[in-house]
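Every protein chain but one is kept in place in this view of the complex.
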Amino acid sequence: MMGHSTVRRDAAGLRVGMEIPPWEVLVSAEKMKTTAALLADPNPIHFDVGAVQALGLGDRPVNQGPLNMGYVMNMLAAFTGSHDCLRRLRVRFLANVLAGDRVRAAGVVTGLTEAPDHGGRWAECDVSLAVVGGRTVLRGTATVALPGAGAGAAESDDHEENKT
Amino acid sequence: MMGHSTVRRDAAGLRVGMEIPPWEVLVSAEKMKTTAALLADPNPIHFDVGAVQALGLGDRPVNQGPLNMGYVMNMLAAFTGSHDCLRRLRVRFLANVLAGDRVRAAGVVTGLTEAPDHGGRWAECDVSLAVVGGRTVLRGTATVALPGAGAGAAESDDHEENKT
Amino acid sequence: MPKAHHQPRPVGTGTISEQLPEDIRAQIGRRFPGGYYTAEPYRAWLLADAAADRPHAPAVHPLHAWLATTGGIGITWDEFFAWFGATAADGPMFGEHETVLHRRLRTDRRYRVSGSVVSAVRKRGRAAGLFDLVEYQLELHDDADGGHVATCWNSIVFPRGG
Partner (left out) sequence: MPKAHHQPRPVGTGTISEQLPEDIRAQIGRRFPGGYYTAEPYRAWLLADAAADRPHAPAVHPLHAWLATTGGIGITWDEFFAWFGATAADGPMFGEHETVLHRRLRTDRRYRVSGSVVSAVRKRGRAAGLFDLVEYQLELHDDADGGHVATCWNSIVFPRGG
């Protein structure tokens, strides 16, 4: 049900303007239920189709905003190599995502600065999430840590690596 | 993913030895995850296939015992007309149910007594849950309230009816 | 104190009694900290759905009695296991469970949860090996009028690897 981008990231190839490999997922109604329980979120629009219909929001449950943000975090982790490389993510919620929607997280590097504290660089990124073939549901900016130009290639799905 | 038995229950036809219409469900791994969150049950055998494999329990998550008992409650509610008719359920857990198993709750009425307090009868039942085509995973006994012999037929899926 | 209305039963067949260590015996009668539990509508809906029931039924799924007693017991599973010198890694298993409903369960009522360990015995089974069979019982009372709502009795098996 989910697609992970596998990226070989050549640190020397990082540049402002480069696109972050997108990350897609088919949104699951069942996972909204687990999320409602974890977040103690009583809002029935996340699980009860009857409640969604009563509010005139269609006939599919509405995904939790945090999950939409989580997909962007997944894209950034695949790009940097680890969730631990995330320093900051700010998002604006623009529209709802519904169960059964396929969404795609995308982004572009807008700035690179040297980061002596971790021997690499900071990348500033513009990020977004959109329903595939539809509207953008979230926009934001992120700051992630990247290895230095001399660090060479690293496999994005090597989550074993401890980057901090 | 679930099958509800629809039964017309003729109160006059109730007798010791009668079978309770069975109730079947295909057990879902996703619902175990929500249940783990609701119960605050940290045991990874209910959601993490890797943990299940490491324990030599196969390669499918193990259903929570309470859910197995819940299926028996569903069968009894379909039989009596409401969950509120249940007075007592005792079960012994005999074996695990795994994600993807189809299980069937079944039962038989073993005793009927007049119940002046609610104008009907108490039914004592033997109940069980088994993997379809496989082993019995739970056995127990239940006491449920039933309408009196003069109450006539009632539709089991009329959960709107307030029986207590 | 909640009273055990069940006699301990052997797990499987062929079990024979063994001497129970004093530190385990000392747990008999120990009360849980207890607490409160409210069956919030979203939890009632999610539990009914998880149990493959129709979540729109006005009746609260009776499985919620178990969830309520677990939610208001006042200790974690790990803490409970530690009372018996065990951890989750030892593979404790539910043996039996009984729910008795004295009064209809409702959403948005505050329930008081109380209870205690009611028995502990050490046994040896031909197939199961050495294990402790512990019974504990929890009560739900309506916090508004004190009415007795439900009793959940449980037995749990702690394998002792013998």
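Quick notes
Residue numbering begins at 1 within each chain, and the chains themselves are lettered A, B and C in the order written.
Criterion: a contact is a pair of C-beta atoms (placed from the backbone, for glycine too) under 8 Å apart; a residue touches a chain by one contact, two chains touch by 3 or more.
It should be emphasised that the depicted structure is a prediction, and the values quoted were computed from it without experimental measurement.
The undisplayed chain touches these shown chains across the complete complex, A, B. One of A:Leu39, A:Val108 or A:Val131 touches the chain omitted from the figure, and that residue is A:Leu39. Across A:Val49, A:Leu86, A:Ala115 or A:Val131, the residue that sits in touch with the chain not pictured is A:Leu86.
Although one chain is not displayed, its contacts with subunit B can still be listed: residues 33, 36-37, 41-44, 47-48, 50. One chain of the complex is left out; on subunit A, the residues touching it are 1-2, 4, 25, 28, 31-32, 34-35, 38-43, 55, 65-67, 69-71, 73-74, 77, 82-84, 86-93, 159-160, 162, 164.
The rule we apply is simple: only the chains that are shown with their structure count from here on.
For subunit A, the set of residues that touch two or more other chains comprises 33, 37. Of all residues in subunit C, those touching 2 or more other chains are 43, 46, 49-50, 56, listed in ascending order.
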